[in-house]
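Before I ask anything, here is the structure I am working with.
Of the protein chains in this complex, all but one are displayed in their positions.
Think of it as A and B in the order they're written, each chain with its own count starting at 1.
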Amino acid sequence: MSYLARRLGHAILVLLGVSILTFALLKLAPGDYFAGMRLNPQISPQTVTALRHAYGLNRSLPVTYLRWLRSALRGDLGYSFAYNTPVWPLLRSRASNTLILSLLAMAGAWLVAIPLGVWAAAHRGASLDRATSAGTTLLLALPDVLIALGLLAFALRTGWFPTGGMASVAAQAMGPAARVRDFVLHLILPAAALAAGVLPILVRHVRSAMLDVLDSPYLLAARGHGIPRARLLFRHALPAAANPLISLFGVSLGTLLSGSLLIEVVMSWPGLGPLLLEAILERDAYVVVAAVLLSAVFLVAGNFVADVLLYAADPRIRAE
Amino acid sequence: MQKKLKFALLGLVLIHLAVLGARFFAPYDPAEQHRDFAFAPPMLLHWVDAQGHLHLRPFVYALVYHSESSAAGPYEDDRSRALPLRFFVESTTTHGNSQSAASGEPQRTNHLRLFGVDSPGEIFLFGTDDYGRDQLSRLLYGGQVSLFAGLFAAVLSLGLGILLGSVSGFYGSWPDAVIMRGAEIFMALPWIYLLFAVRAFLPLHVGAQESFFLLVGVIGLTGWARPSRLVRGVVLSAKHREYVLAARSFGASNFYLLRRHILPETYGVVLTQAALLIPQYVLAEVTFSFLGLGVSEPAPSWGNMLAELQKLYVLESYWWMFAAGLVLVPVFLLYHMVADAVQQAQL
Partner (left out) sequence: MNDQAQTQAESREPLLRVVNLQKRYSRGRGWRRSRLLIEPLRGIDLQVHAGASLALIGASGSGKSTLARCLAGIERPDCGEVWISGRQSGYSENAHASGPIYMIFQDCGLSTNPRFTAAEIVSEPLLISNWGTTRERLHRAIGLMTTLGLQADAANRRAGEFSGGQRRRLALARALVLEPRILILDEALAGLDLSTQAQMANLLLEIQRARALTYLWISHDLTLVARLASDIAVMDQGRIVESAPVREWFAGPRSPQGQSLLQAAGAWRSRPAS
């Protein structure tokens, strides 16, 4: 328990650190949303000053930060200048869309990676293994942008998939079954593009973790006892190889979130990515801060989940 | 293994040289527009002409505008006009857009190019974009931005990583605590979000050169955390080696120990990191410019060239616009080969 409590405390401290970092960046930067207004002859300088005052942009960094932190803890993440609404409702739907996409891609990638990696490790050096390794090498060299654009071009050419967004224009008029089908169709390509980005990393790690275990003396002994091959691989070797893979789960989440930003923009998936991009272009400071922080929350939470899983899976950590 | 490393390094050197020598290798200036040839498809080099005669000097057919509605695209080859490839041609470059000659006479310069065709006639081996700019030339010039932004950024972040990592590992105590907590904060953000967070609050609309250095700075300064942690690990284990203790007992200064004994231990890790970080950082530049936060038109970068594909009609009809993304693949493959080879050499 004290292990998990320590990890949780650590996670919270890291998030506080991230929020201070983003705020420092915000304050160090030249220009803000209202800087553009100054150039507009129809808005008087007094109005701009008043607005800056109202949004708390004229105060020093620690004061702004503490005020923001206090309200953030109450669930108020500030105000979007560009959308003219509070940040949190704006962010909430976008964040859940990003989560849906990322989690689905994550699940898909792991579901492919585990059998493929185990298979490649079990047939080490065979043509299967070499083909997998060549495939992962190639996939690793394909940039996310290219995969996403390629899939989009594919959708355009074949017409089998929608070319972006989360729902068809006509979705409102559809029945529930048709609507679900429509949503799934929209989801497939972005999720595939995202999964393709992390897949090679996962396959490689599963393979090497399995190889380590397969070479260990106790597994050779188990093999000597005549345990069937499939049972040996999935019941004995895979659980033993779990530790590095659980840690990988946390790491791959970061790659996934990074990848999703770009893919969401390319495939116009209404997630955090397009929102953040818009906010940057509009200098919508509090949206940027909140979106960046939220991504850190996802990553830190993912790592915490990995810690919990590790705690559950490894008696050595429990004993500590 | 050594062979693979040599092959990969040679390939990378050639690519970088080609990009650096863009003025010579590119048939056109990257900003030169051919308004009559918007989205012209790549031309094929021919050796055999329509009559079945073999030519020793390859040639291309001149392109003529046919009709917008034809199935094969608006252009077709003019089989009657073969344009033989000329090598080492003296070419005149018109700087800037000749149509918008606001400054009066456009500037012209002469210099040598590797190849071209006799005027009037054009050669677009990789096709053109919607302004009729030659893609091959833009790829070469764009590589100067994309490849070297990645390279410089990697140098910056590795330099910072080595500095902070060795201070952290060698001196321990509070500098170690401060640096490592900082690294944790930097690593708590998904990488692209971190880049965007830093980029977000910097000026958006800047010139091509400023934005190049801006991107190098942003990418380089945010990437220090992982290399510094790795370097710290190596330094920590190296500083307790007995030969370091022995040198200390002879009165060696900390600087001497770091320079002669400890930092050489980190070379392997640093080289591997370099081979992994450079392609990642090239991609970061491409991503920034793709999303309009990096180098902007008319200066070419692989990212802003790819950005054309965000228009659906371009994506649907003009497959050669993928070139700026496809060139990344061999570059990444070669860098990954280097990383593999260096990593294995250490074991």
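Here is the rule we use: a contact is a pair of C-beta atoms (placed from the backbone, for glycine too) under 8 Å apart; a residue touches a chain by one contact, two chains touch by 3 or more.
Quantities reported herein were computed from a predicted structural model and do not represent experimental measurements.
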Omitted chain - touching chains that are shown: B
Option touching the unshown chain, where B:47, B:88 or B:243 are the choices: B:243
For chain B, residues in touch with the removed chain: 241-243, 245-254, 256, 261, 264
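To be clear about the criterion, only the chains that are shown with their structure count from here on.
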Chain A-chain B separation of Cα centroids, rounded to whole Å: 26
List of chain B residues in touch with chain A within their complex: 181-182, 184-194, 196-204, 283, 286-287, 290-293, 306, 309-310, 312, 315-316, 319, 322, 325-326, 328-330, 332-333, 336
Of all residues in chain A, those that touch chain B in their complex: 14-15, 17-18, 21-22, 25-26, 28-31, 137-138, 140-146, 149-150, 152-153, 156-157, 163, 253-255, 257-259, 261-262, 265-266, 276-277, 279-281, 283, 285, 288, 291-292, 295-296, 298-300
